[in-house]
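Removed: one protein chain of the complex. Kept in place: all other protein chains.
Right after this comes chain A.
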Amino acid sequence: MSITDKTPSNPRELTQNPLKKIWMPYKNGLPEKTHISEKGLCMTNCPTLIVTVGLPARGKTYISKKLTRYLNWIGVPTREFNVGQYRREFVKIYKSFEFFRPDNEEGLKIRRQCASAALNDVRQYLTEEQGQVAVFDATNTTRERRETIIQFAEQNGFKVFFVESVCEDPDVIQENIVQVKLGSPDYTNCNTEEAVEDFMKRIKCYENSYETLDEVLDRDLSYIKIMDVGQRYLVNRVLDHIQSRIVYYLMNIHITPRSIYLCRHGESELNVKGRIGGDSGLTPRGKEFAKNDLKVWTSQMKRTIQTAEALDVPYEQWKVLNEIDAGVCEEMMYEEIQENYPLEFALRDQDKYRYRYPKGESYEDLVQRLEPVIMELERQENVLVICHQAVMRCLLAYFLDKTAEELPYLKCPLHTVLKLTPVAYGCKVESISLNVDAVNTHRERPENVEVSRMSEEALLTVPAHQ
């Protein structure tokens, strides 16, 4: 990339995009995007293909789904492609492990076709649907199969990163089978013992031909080998930023059972008056909260700290858990925003995720500043996070795999604790209402989001307040 000889005496005009408040050059009244990459980081140049490797019941699908969820949340379009799924669609009914026997020619043919179909969809996702990362979830236990994938990637200009899970602990494998295989469509009509027995035999079918990633033979490949559910990792040839982030993430997750509790601060004075943001004290109502025995985190805003104080346990303050900065609209009521900044108010309704308050933040900014919180939550066990409406929506979206469009409208009422417990491939949510009245602060997206709308239409969905 070289500096051109362009005469610098006519610098390009800059205009600020009204939604995201990003400065961009423009010409003839239209924005020019040639020279800018925004959001602070161009994560990937060529798309990346993540390829799982490992015997059945080693957590490949668990890792695939979790990684996909994390990457999408931080803004990297990612999709997983589970070859087993393709097989289930092709072979409508699963009879037994015999399908997977290495001498079952018919079975092998079908499985090869399914892998090809999946790779085809990968190609489409990465080249035509603006995907940046595809997670190819299958056993991929032979060097031959992996070589096929490498060639496919080379032909299409994709980077390849292998994630191998190696585990010989029978207890862990048993637990895996119980948690996720028994509920699989393959075993809906079997009892537990039958299912476990069949699955064990299925694993055996792969064992003889399993060629683990080798330090010498595969030294030119980029990969991470996860051993014994995270006791040990071997990391080889990390090529770029996104691979580095993936490695960091995979090294921080664990499967020890635990629960994460998310709640907002107790009702505050500003909540009662219908004002947003600010740093105020609690109302008398807000001081009733159940006590618990966990790691407790708060923001640095007084209302979350007061809430934590009531629990009488040690807690840690995180500045990054502070509520979204509403900039010039801090401490305003929605009515006041409509009166003073009707254009801003409409833009926000048009794209609430990307909309940035003037001199403030967007939900998209929040996600970026919350990433270290998510990383630390992954490392920890039982944690109670006392935070704020927008922040809680972002954290919840991560755990429940909600899209950017849904995220800003997730319901996170005051005086309700959400208990999240990882189970199988997802997260169980229990909503615990503390039976203490509080004002509603949830504003639905109104029907009319046009800049030209009337005040009444804009304020239609504002919740009641004093």
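The rule is simple: a contact is a pair of C-beta atoms (placed from the backbone, for glycine too) under 8 Å apart; a residue touches a chain by one contact, two chains touch by 3 or more; residues count from 1.
By definition in this document, contacts and distances are computed from a predicted model.
Colleague: What is the protein name, per UniProt, of the chain that does not appear here: "Translation protein SH3-like domain-containing protein", "6-phosphofructo-2-kinase/fructose-2,6-biphosphatase 1", "GCS light chain" or "Ribitol-5-phosphate transferase"?
Modeller: Checked against "Translation protein SH3-like domain-containing protein", "6-phosphofructo-2-kinase/fructose-2,6-biphosphatase 1", "GCS light chain" or "Ribitol-5-phosphate transferase": the hidden chain maps to "6-phosphofructo-2-kinase/fructose-2,6-biphosphatase 1".
Colleague: Identify the residue among A:Lys27, A:Lys95 or A:Lys319 that touches the chain left out of the display.
Modeller: In the full complex, the listed residue that touches the missing chain is A:Lys319.
Colleague: For the chain left out of this view, which of A:Asp121, A:Glu211, A:Glu339 or A:Asp365 touches it?
Modeller: In the full complex, the listed residue that touches the missing chain is A:Asp365.
Colleague: Of the residues A:Thr148, A:Asn236, A:Asn382 or A:Thr461, which one touches the chain left out of the display?
Modeller: Of these options, the touching residue for the absent chain is A:Asn236.
Colleague: On chain A, what residues meet the omitted chain?
Modeller: Within chain A, the residues that touch the unshown chain are 1-4, 6, 8-9, 11-12, 14, 16, 21-23, 25, 35-42, 215, 219, 231-238, 241, 244, 247-248, 251-252, 297, 300, 302, 305-306, 309, 314-320, 330, 359, 365, 368-369, 376, 379.
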